[in-house]
Each structure stands twice: as structure tokens, then as C-alpha cells.
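Note that one protein chain is taken out, while the other chains of the complex remain in position.
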Amino acid sequence: MKAFTFPQVLTDRSFHYCPGCHHGIAHRLLAEVLEELGVQERAYGVASIGCACFLYYYFDVDICEAPHGRACAAATGAKRARPELVVFTYQGDGDFAAIGLTESLHAAARGERITAIMINNTVYGMTGGQLSPTTLPGQRTTTTPEGRDPRVYGYPLKVAEILAGFPGVAFCARVAVNTPKRVREAKEALRKAFLAQIENRGFGYVEFLSACPVNWKLDAVRAAEKVNELTETFPLGVFRDEV
Amino acid sequence: MKAFTFPQVLTDRSFHYCPGCHHGIAHRLLAEVLEELGVQERAYGVASIGCACFLYYYFDVDICEAPHGRACAAATGAKRARPELVVFTYQGDGDFAAIGLTESLHAAARGERITAIMINNTVYGMTGGQLSPTTLPGQRTTTTPEGRDPRVYGYPLKVAEILAGFPGVAFCARVAVNTPKRVREAKEALRKAFLAQIENRGFGYVEFLSACPVNWKLDAVRAAEKVNELTETFPLGVFRDEV
Amino acid sequence: MARLKVRVAFPERCKGCGLCVHFCPKKVLSVGNQRNLQGYKVVEIVSPDKCTGCGVCYLMCPDVVLEVV
Amino acid sequence: MARLKVRVAFPERCKGCGLCVHFCPKKVLSVGNQRNLQGYKVVEIVSPDKCTGCGVCYLMCPDVVLEVV
Amino acid sequence: MKFEVILAGFGGQGILFAGNLLAQAGMEAGLHVTFLPVYGPEMRGGTCNCTVVLSDREIASPVVTRPSALLTMNRPSFEKFVPRLKHRGLAVVNRSLVPEALAEGFPDRKFLFIPADELAEEEGFPGLGNMAALGALVAVSRVVPPEKVLSGLKAILPPERAHLLEPNRRVFRRGYEFALKKASTASRR
Amino acid sequence: MKFEVILAGFGGQGILFAGNLLAQAGMEAGLHVTFLPVYGPEMRGGTCNCTVVLSDREIASPVVTRPSALLTMNRPSFEKFVPRLKHRGLAVVNRSLVPEALAEGFPDRKFLFIPADELAEEEGFPGLGNMAALGALVAVSRVVPPEKVLSGLKAILPPERAHLLEPNRRVFRRGYEFALKKASTASRR
Amino acid sequence: MKPILVKGSEAIALGALEAGCRCYFGYPITPQNEIPELMARELPKRGGVFLQAESELAAVNMLLGAASTGVRAMTSSSSPGISLMAETFSYLAALELPAVVVNVSRGGPGLGGIEASQGDYFQATRGAGHGDYHFLVLSPASIQEAYELTAKAFELAEKYRQPAMILTDALLGQMKEPLRPRKLRLKKYPKDWALTGAKGRPGRTLRSLYLGPGELRARNELLQKKYRAMRREARAKVLYAEDAELAVTAFGSLSRIVKEAVEMAREKGYPVAFVRPVTLFPFPEKPFRELAARGVRFLVVELNCGQMVEDVRLSVCGRSEVELQAFPPSDLPAPEDIYRRIKRCLAAGK
Partner (left out) sequence: MKPILVKGSEAIALGALEAGCRCYFGYPITPQNEIPELMARELPKRGGVFLQAESELAAVNMLLGAASTGVRAMTSSSSPGISLMAETFSYLAALELPAVVVNVSRGGPGLGGIEASQGDYFQATRGAGHGDYHFLVLSPASIQEAYELTAKAFELAEKYRQPAMILTDALLGQMKEPLRPRKLRLKKYPKDWALTGAKGRPGRTLRSLYLGPGELRARNELLQKKYRAMRREARAKVLYAEDAELAVTAFGSLSRIVKEAVEMAREKGYPVAFVRPVTLFPFPEKPFRELAARGVRFLVVELNCGQMVEDVRLSVCGRSEVELQAFPPSDLPAPEDIYRRIKRCLAAGK
């Protein structure tokens, strides 16, 4: 039988996330994968601007902060400078797909040997719950008080589906962590997204559908359940796998 | 029989483009379409930064300059401020798909009622022939003296194919103007890309495969022929049509 | 080999979100009335015997509070 | 109605690129040796009678030099 | 007159609401007022506080390092802010979460411990301990007439939460009266 | 000694190449040199020019408003630059494209008209009129020894164009000799 | 009019609405989210446009597009987001667009913090972007003034065909104070440059590319002439100048604290004046020059490492002493801190 213990790559600082926030689950999985792949000593993480901006408090690896949206560009620079590093970014949907879309897509198109993790919680969590490119039609946010109107803002951006079309992308998946089974699948996807770079095949991408109880105004359990709704717009699955 | 005469929307200033440059053909088609749709008096064009930065010299319509890559954002502002205007951008592949990718894709995703014209000549013409996101693998440019290496730069970005997946896009086509037949088809595509906004359906997009004889180091005729090669990587066609 | 069991390894990390409680198939856990220094009510093991060591609570806890050892 | 014919409407715009020459199905056109003020050699109508008024030259000219009227 | 109060507790205890309400009441009472929240990531999983200044003169700075009064709803905020309280300053403390014994370390401050959460629960609104504490603060400090708080409530509750008007009023009054009684007992002693 | 020359023509006439070569030759001759191209969209479909300064002292500014010499390869550049030429300055002009009659408007400048394109064509290299004109300029101005130009060619021709070395040299010499002959005829007159 | 209790950010949004702002484009950033959030609620009701952009870069370019059509439009952000707009700022100025930009600035450099800071003074007054250009920069010190100066910014922007900036900070943006949202009468100016469609006239152009000989110089000279003309809008608030030996100067929210310190000093009978620049560009040189001419010395207090002090020194030009009390961002200073410094300055001056 397998024991479940606190991952070694995590520091012992408590997460600052709100109760029930899925950022924490994604953190733990990331720590486990880094540990299991044995790359803690050559990991280089890029902390982005969003609820996860304190990434460096929690991971005992080298971590650099990048301006909002530029994580993939900073990661590109680090990886090109020192290809022996295992470079990853940890970004929100706003960071990756709104302000940083150009940097994200171009890094993927170039097939940068980096792993990008996008936490898609359909809002700007850090700044208090505004519209994001992945907000669902009709979803109320502080900047769409009547709900996102597709006539004004169009439809949610499906990043995994776009990346799936890029030859430079070696692994691309969308996962969720709102059930135990999905948590296990998410970990496997994350592992492969790292193998994509470790085996020098190309860009690795994992998008986490992630609950934001506070801005969704739901308790932790109901927020986790709501992630199921999200999967209608954002289907789970592996969209490209060349690992 | 149909006469062919100088379009009224064009001013009588000679184009500054190099001999055999397809920007000129695209200009003429744009002028014809604006004229035939009867929208000269409510047209608002956004000149972008590239070989076509002098757009305002040639079109007798209102034209605003936007910083490099930001044409779709400026067009969005103008259209939202005055929805009665018929707003278009005229951009190069570098402007639209490199530095401006975020603004371009988000305007499309929002379904902005604007028409974007992208002149894809696979290089940065204006600045002397550097790599662009649409440069073909192996193609020599001043910044890829040994040819574009997909291991370094990945594969060309297929913008029309990405936009085709956006519900906000009402018309999306890739055309060429290197044969008389294609010139006629290009004009029809352009017309529909304008109808997309005039009929309030969504974003209109036409990508012109366009010869750049000077930077391709070919004469006008051979450059036009080379466009056929481009169509292997960038297939022509209508990718989305809800007009 | 002895059966693995859940333990509240880091109560100070707990935020009382209840995800572990919700997902535990054996109803082993509950959020109690005790608060930790952060001010959150902390998870408690109410039926230790029922625990099968399945690890679901560990998987679902966003704050890495629990261990199954 | 009289047959439409090509004319070099704006020789000063011509850049002698030769696209019209290349595409004219009737070999009506040629780039001559005369230069315009821009310094480019200018297109000439060498066989006006062969022109069918098809407009191909107009369609292919990047500098809107020709008209077919 | 210048009354500078910091209200503190953890997120979800209605700290900002109480602070806002006090400022609104002050404004309606014709005072100069400022309200300054602490915001941002600090708010995420931790304490939450705000500063309210009420004065009969123009208020220069809304920032207060040494307040003349405190309203603390939990233990961490008690520990953080009581040391900053001015000598002879008043602290209204939520007895439901803060042991009275803690006050012993600060002989030169005035304390009013109130079972805010219990009072609210007794009225049937367990989430409104903030209003009980505010009631007590207003009662003891007399910085604004209680009616102004009651009318202020109407101004700051958004229409979709109008049904909370009465509950808030009731718990406020309960805290107000509790404090008056306690004060009179104290003074009688 | 300070020799300031503007070379001008339209794109494709090898103006920048000729200017570069002159500067290279000057450097190899031990002179201070600067070379300044005009670049950018102006180059697209229009005239093209560059400025070369050769001097036996440090050169402050590579920019020249009133050059002491000119090399003009077409009519528009003749018209643009000859008026800026210093009095008694020298203009080498491509007779193949510029009618000699134009010089009449400028009695106080020295002109050397040379059938640059024809000379190049006669040598079998119709594109190298620039070298004929440069040969003429070097011959008349004596600003650098012609050998330095010939050796400079090697330095600036990229390896993949090494086969153009000889053609360039030949046309340069042709222009050089043409000018010497013409100058001696002129002086004999 | 009954006062309402609002945040500075909200007062700015209300001021813009009062000025007839028709379009707002923005991107979330603390501590100014109340501006877009209020605009998102209010603008659509009034037939205006609220659009959350995909970034500040997109937002400021939407602003460019909207302003080019002659409507009143604005964006707002905070320090890092403002930096992202630098290139487009230069374009806005070059195209002479009357657009309004609000910077509710926060601690820097980098991601910095979210506390109040005046670290963007140079950026606002010397230009974040390239080339010789200026924004008109106004800095309110109270919530009432935030409302009124924002509205005024729209008027001045049109008067000079010129982008205008409200430079404030997290303190004023986040605090609440009573606001009397009174009606303001603002002038309108003809917009014969606006792009509204070439109906009954030839096509118009708004551009900044000038390649012809001397063209760009001429453009710059025109702009400079305008900037000189704008000097007449320079404004400062001066108090207790009569018998002063020392003038303490500060702008924006910090000036409240400084003013309190000055008043403490005055109460103790110290000869101290208070000078608060209301316009940061054009900088109100006059009161500084006049006080300096009378031998008054200066203490400049800033919530940064010393920026406005340069403008004070340039105004005073050596005619009297200028000292700096800089508070880099974090906790705000107390009036007492400044009071003590005032006393030291006065003592040193004897």
C-alpha cells in the first residue's frame, strides 16, 4: 500500500490561497512530479502574476518572477541560456491567455522546451474576480455584473485546442482536480508535460480547470462540483501527445 | 463588357512599394470593395506599421495610425465608440501575428465588428527582410541566414486556421493575388469580410499571400510564381463563412 | 504490514474547507470547532477506525494538511 | 458597343515590373526603355490590335497604371 | 474631536462592512470622515482590517498608526493592534474568540469585552457579530448617535440585500444595549 | 585635406556599394573616413544616396550639407544634389541618364560627364555603371590612390560574390582611364 | 447636494461620467479596480461603452481608437500597467488625442507592492515613452478633488488636443471620504480633426510618421509651442506664505499628511508655508520662484526616493535651499515624522 506524505519539494510554509482553492492541489501535484522525475536540482520555475505570485514561498527550487503575462518569454530566455535546466511556468488564465497570449502562443509555436501550467479558474482571482478570456457566457464577474455577454465579449478562448494545432507542442492536455480520479489523471498529464521537455520533444502544456470558491461565491464543495459545468465548455482530455 | 478604371477611393499618389509588390494589388482591391459597398464615407481605416504604413496617402477615407501590432485594438476602440463606422485594419504578418497576436486574436475572439486584412509576405518587408512568424522552414532571411530552422523557431503560424475556430469570427479566408483568377476570388473574399461587419455578424478576416520580390530576391514574375509554393504551407480557401 | 491510516499532519495548514470530508468514502473526517492560528476551523478525525488508507482525502486536500501513513 | 482596349493611363505610376506583360494572354504589352521620373522603365502597348479588353493586365498590375476602357 | 478607530478580524467577519457603516454614520452626523481598508493579497487567508477617522475638523491623513479606539473580532488582530492602541484608548473585543485574560498585559487601555458572536446568535443571526461589536463601540465611545448608524445601514446595504436591514439593526441594538448595561454596571462599581 | 562626397542615384545602381568602397579605400590609404547611408522607407522606390568623408584629421560630423564633390547616377539625384554642391565643387555625372545640358544652370561647379552605363556595358557588365563613375571620381579628385580602391574591393566583396572582383576592377579602371583622358583633353584645350 | 461616501477610485469614475466620458477601456489591477467596476455598472446604462481589454496595452490602444473618433474616452491602471502603455502614450501625444489616463500608482519598482507611492512622478511628467512629449498631469489630494480634476482633465485634454493624466495613488484610490458630486459646467471644443467618416469632405488622417525633410522638426516645434501654451494651466495651492521662512511642499495624497504637519508647526508658531502643486505638468514654477526670491527655503516631501524635488530645484534654480525628505513606499509617514523634520530644517536654517 502506498503512503501519502508531504512532498519534499514543498517548503513548509502554509499556502495563502483561500479555503478550497484548487491552486493548492495543483501545487502539490507539481511538487510530486518534480520529485518523482528527480529534477528538483535543475528545476527553474517562473512565477507569474496572479494568485500564485508567491510560488517561491512554496517550492524549494529556483524561481524567478516575470511581469504579468511574460512568463513564457522569461522561461524561453532561461531555457535557451541554460538548456540543462528543467524550466516551467505556472500561470493563471489571465496571465497566460489574456495579457500574455502572444508570448504563450509564440513559445508554444517555437516548440520551446519548457512546460507551461495554466490554472484556468475563469476569472482574475488575484484582483478580485473580474472577467477573464475563459469566463463562461452568462457568468457574472465584477466587470460583467450582468454576466458575460457573448455579443460584447465573444466566447471563451479555448487555449488547449489552439495549442493542439501547433507542431511545436509535444504535449497538451486539459485536466481538472475536482475528483480523486481526475487528480490522478492530472498528475500523469503533468508528468508527460515535463517529459516533453526532458526528452527534448517540444513544448509541454497542462491546463487545470480550477475552482475559485471565493470569486465564484460558492463553498469549497460546491465550487468543486461546478468544475463539472466548466468541462462542457472546456472538455478534458489530452489534445496532443508526442511524448 | 466591363471597363477597368482607376478606383475612386484611391488618391492619385503613386504607391511607394517596390516593383511587383502585391501590396499594390491588395490596395486596389480594397479600394474597389469600399467603393462598391458604398461605404467610403463611413470608412475608418487603421494603418499599421510595416511597408503599408503610408496607407493614408493612398486611400481617400479617414485613417488613423496605430502602434506596431495594435491595429485591432485601435480598430476596436473606434468601432465601439462609433458603431456606424466601417472599420478595417491593414496589417502585415509581423504586425498582425507577431507583436500584435494578442490584440488580433482577442479582437477576433470578441467578434469585434471590424475587418482585418493581413498581408502575409512571410517576412518583415519594411525593416529589410527579417524572419516573421510565417517564414517558411528553410527560408533564408536576414536573421535566419541559414534558413529558418524549425528546431529553433518551430513552424509557421497559420493564422487563418486559428481564427477559423473562433465563434466570434464571421468570415475568414486566405487568398492570393498571383493569378487573375485568384485576384477575382480575393476581391470576393474581401467583400464578404466587410459584409461580416456591415451585417453585424462578427469579425471579418482576409489573409493575402503576398509577394515581396525585394526580400525574396526574385523579380516580380518569379515572386508571383513563388506564391504558389507558399500555398502548400498556407492553403488558400474560405475557412469560416457566416455571411 | 499494518493498514495505513490518515493523520492530520499539519493542522496549522488546514482551512476547514471540507473537501476531504466531502470526498472521504468512509466518512472518517469532519471539520471541528477548534480554530487554528490562521483562524480557520480545523479538520478532525472522527472515525479513525473506518479509515481504509485510500488516500482520497490526501488527494483532494488543497492545503496538504493530511498524510496517510 | 466598341471593344474595350487597354491604355497606359498613369505611366508615372509604372515601375516596369512586367507583371502585366507576363499575364496578358495576347502579348499586347512590353516594358520599354523609356524611364519615368521615378526612374523606372515604363510599360508600352506594343500590339494594341491584339488587345481583347479582358482586363487581366489591370487585375495584375500592382501600381494601377493601366485602364481598360 | 478626533476619533480614530481600527476595526480588525478575519475575512468573513464583516469588518469592512462595520467600518463603512461607522463612516457613513459619521458623515450623516455631519462629521468629517475617512475610511481606509487594507486590501490585496493580505486579505487572502489572514486578518482583515480597516481604519475609520471621525472628526469635527478636516481630516488630513486617513492613516492611523496609533488609534484611539479598536474593534477586534479575533485573537490575531487583538495581538496585532492592541499594542498600537493609544494609552487610555478603548478596545472593544469579541469575547467569543478572544480570552479576557489577554487584556491583563495592557493595564493602561480600556477594554470592553463583548460576546459578539453569541449575542448575534441569540438574535438568530450568527454571522452578524460585527454589528454587536459595533453597537458596543458606538455605545461606549458616543462618537455618533446610534440613530445615525441605523439610518446609515439603509444607505450602504445594496438593494438586493435589503432583507438584511432588520437583522443588522437588531444585532446592533443588542450590542449597544449590552455595552450600556455593562458600562453602567462598571460605573456603579 | 577634407573631401566630402555625396553619391546618389536610384536603388539598384550600386550607390551604397560605391560609397562603401570609397570609404574602405580611404581607410586603407590611412585616412580618417566616415560613411553614412540614407536608409529606410526613403529607399523604397526613390532615390538612394550616401555620404563619404575622407580627411587627414579626425572627422567630427559624417553629415554633410554642402559637399565638395558629387557622384550622381540619375537625373532626380542630379537635380536634388547639384544645387547643394559647393562652389567650384566637382560633380561626376552619369551621362547615360543625365543630359549634359542640365549642367548649364550651374556655371560655378565643375562637371565630369561620363557614359558610365555604356562603359560598363562595353566591358560586358551592364550593371556596373557605378564602378565606372567611381573610377572617374577617383581619377579626377585624386583623393585616394586607385590601387587602394582595387584592394579595397577585395575587403568589401563578400566571399560568395568573389567572382565579381574582376568585373568591378575592370569597369573601375575603364572609368578611371576615361576620366584621365578627358581631363587631359580638357586641360589641353 | 447630499454627500456620498465613496472611494477615490470611485470619485474618479464619477468625475469621468460627469464629464460625459463615453468609452472606458481597462484591465484589472489593484488598487484601482473600483474604476472599471463602477464603469462596468454605469456606462452601459448611459449608452456608453465599457470594455475590459485583454491587457493595458490593448486598453490604451482602444482608447487611442476611440479618442480618434472624437468621443470622450479614458483608461485607468496602476504603475506596472501604466508602464506597459509607454509606447502608446508617445503615440497619443504625437497624434494629439484628447484622451484621459488615470494612474492610481502603487509601490515599485517591478511588481513592488500595492501600497501608496509617488514613484511614478518622473514617468508621468518626463514621459514614459520615447521622444519629446508631455501629458498634462493633474494630481488630486482629496476625494472631492479627484472627482473635479478628473472631469477637468477631459476639458483640458480637448482644449489643448492633448492627452491628460490623473496621477494619484493607492491611498487616495482606496480611502473613502464624503463626495458632493456636483454638476460641473465644462467647455467643449470643436473637433475638426476627428475621424468620423469622410462624409462631405476628403479623408482625414491622424499620424505621427514624418519622414520629409524638416517635417518632424516642425511637428516637434508645434508640440513644444503647445506645451508652452499649457503653462497657463499651472496650478498650486499655497498656504501660510506671508511670513514663511520654510515652505514645505508635497503633492497628492501625501500632501494631506504634510499639511497636517505644517499646521502642527504653525500652531507652535513656526514660520512655515505649505505648497501643493495641483498640476504636475505643467509644473507650477511661479510660487516656488516667488518664495525663493524672498529667501524662503524648501522642504520637499515625497512618497518615493526623490523625484518632484528636481522640478522644485529647477524652479528655484539655486536662489534658495531645497531639501528633500523622501519616504520610499511602504507604510505612510505620520504627520509627526514630518513635523520633526520641519523643526530640524528650521533649526538648521538659523
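Annotations for the structure displayed:
Order of writing sets the chain letters: A, B, C, D, E, F and G. Residues in each chain are counted from 1.
In this text, a contact is a pair of C-beta atoms (placed from the backbone, for glycine too) under 8 Å apart; a residue touches a chain by one contact, two chains touch by 3 or more.
Values in this document were obtained by computation on a predicted structure and should not be read as measured data.
When the whole complex is considered, the residue among B:Y124, B:F166, B:F208 or B:F234 that touches the unshown chain is B:Y124. Across B:L29, B:I99 or B:A176, the residue that sits in touch with the chain not pictured is B:I99. Across B:P7, B:G24, B:G69 or B:G204, the residue that sits in touch with the chain not pictured is B:G69.
Touching residues on chain A toward the chain that is not drawn are 40-44, 46-47, 53-54, 56, 59-67, 70, 73-82, 84-85, 102-103, 106.
By the touch criterion stated above, the residues of chain G touching the omitted chain are 79-84, 86-87, 89-91, 93-95, 105, 107-115, 117, 119-120, 122-123, 126-133, 207-211, 213-218, 220-221, 223-224, 304-307, 310, 313-314, 316-319, 327-331.
Listed for chain F, the residues touching the missing chain in the whole complex are 20, 23-24, 27, 32-37, 39-41, 59-63, 65, 155-156.
By our rule, only the chains that are shown with their structure count from here on.
When chain pairs are compared by their number of contacting C-beta pairs, B-G comes first. At the far end from chain G, in terms of centres built from Cα atoms, lies D. One simple way to say how far apart two chains are is to compare their mean CA positions; for chain C and chain F this gives 87 Å.
Averaging C-alpha coordinates per chain places the centre of chain B 62 Å away from that of chain E. Across the assembly, chain E contributes 41, 45-46 as residues in contact with two or more other chains.
Across the assembly, chain G contributes 30, 51, 54-55, 57 as residues in contact with two or more other chains.
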